[in-house]
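The structure appears below as structure tokens.
Removed from the display is one protein chain of the complex; every other protein chain stays in position.
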Amino acid sequence: MTPAHFAFSSTFMLGLSGLAFYRTHLLSALICLEGMMLSLFIALSLWALQLDSTSFSAAPMLLLAFSACEASAGLALLVATARTHGTDRLQSLNLLQC
Amino acid sequence: MTYMMLLCLVGLVAGLISVASNPSPFFAALGLVVAAGMGCGVLAGHGGSFLSLVLFLIYLGGMLVVFAYSAALAAEPYPEGWGNRYVAVLVVAYVVSVGVAFWMFRGEWYEFSWVPVNELSEFSVIWGDTGGVALMYSSGSSMLVISVWVLLLTLFVVLELTRGLSRGALRAV
């Protein structure tokens, strides 16, 4: 395990645990998701760069496009939640538990 | 160079710690900015100047503007920074857990494992990643079509998700 490998693995795990353990705002959860995607981008880029694999360098770009789609869908859900629930706190998303 | 790479990697992890420790969204967005900048440094240090540029443009130019806007949308009167007791406890917990993981996984890390060794770097005009991204337009064109199609799909998804809600704080005019 090289230092770069350790760094992006720990960033992904930090983002995942931050998303899983405690979130006050929906926006914080989305930012954690973006942090996970950032570490994945760095992981894919470093894999391509360290192995001198030229053709794989396109993969981080595709990942970036897809994570941008994901982020925008999440922000649209944030707006929709702010409209229907009046707030973006995750505690208020409790209509469905019974 | 080793020192710079160390600084960037530690900054990357520290940025994600500041995101993951559940502060207010303003501060979390700031942490994501720091993490993205440090990630650019890591990629540039490994020779991926084009990917680094793209990361910088996308994260700082595009995504974080949107996130800052949304943070302003969902603003709260008393934001919690990292000085807040609850957030500080989480920061300390994450730092300790990353330290424990570092102590567990630290192997034979010598000086050259921090930076890539490329003895041909003086002779190459174009780095591999520039050519690799350009390949997406020739041999990877079907993937490009799928990406474009998904971006279009996202447009429809966003419009359908936020359309027709005439209630709550943000109304359609």
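We call the chains A and B, going by the order they appear; numbering starts again at 1 in every chain.
Keep this in mind: contacts are C-beta pairs under 8 Å (C-beta built on N, C-alpha and C of every residue); 3 or more make two chains touch, one makes a residue touch a chain.
Just so it is clear, contacts and distances are computed from a predicted model.
S.K.: When one chain of this assembly is omitted, its UniProt record names it as which of these: "N-acetylglucosaminyl-phosphatidylinositol biosynthetic protein gpi1", "NADH-ubiquinone oxidoreductase chain 2", "TIP41-like protein" or "TRAPP III complex Trs85"?
M.R.: Matching the unshown chain against "N-acetylglucosaminyl-phosphatidylinositol biosynthetic protein gpi1", "NADH-ubiquinone oxidoreductase chain 2", "TIP41-like protein" or "TRAPP III complex Trs85" yields "NADH-ubiquinone oxidoreductase chain 2".
S.K.: For the chain left out of this view, which of A:L14, A:I31, A:L49 or A:C69 touches it?
M.R.: A:C69
S.K.: So that we can see where the missing chain sits, which residues of subunit A does it touch?
M.R.: 5, 9, 12, 16, 19-20, 26, 29, 33, 36-37, 39-40, 43-44, 47, 51, 59, 62-63, 66, 69-70, 73-74, 77, 80-81, 83-85, 93, 95-98
S.K.: Mind pulling the subunit B residues that touch the left-out chain?
M.R.: Touch set of subunit B with respect to the missing chain: 146, 149-150, 153-154, 156-157, 160-161, 164-165.
Simple rule for what comes next: only the chains that are shown with their structure count from here on.
S.K.: Using the average of all C-alpha atoms in each chain as its centre, how far is it in Å between subunit A and subunit B?
M.R.: 9
S.K.: Using the touch definition from the top, list the residues of subunit B that touch subunit A in their complex.
M.R.: These residues of subunit B touch subunit A: 5-6, 9, 12-13, 15-17, 19-25, 28-29, 32, 35-36, 39, 42-43, 46-48, 51, 54-55, 58-59, 62-63, 66-67, 70-71, 73-74, 76, 90, 94, 98, 101-102, 105-107, 109, 113-114, 116, 128-129, 131-133, 135-136, 139-140, 143, 147, 150-151, 153-154, 157-158, 161-162, 165, 167-171.
S.K.: Note which residues of subunit A are touching subunit B in the complex, please.
M.R.: 1-4, 6-8, 10-11, 13-15, 17-19, 22-28, 30-32, 34-35, 38-39, 41-42, 45-46, 48-50, 52-58, 60-62, 64-66, 68-69, 71-73, 75-80, 82-88
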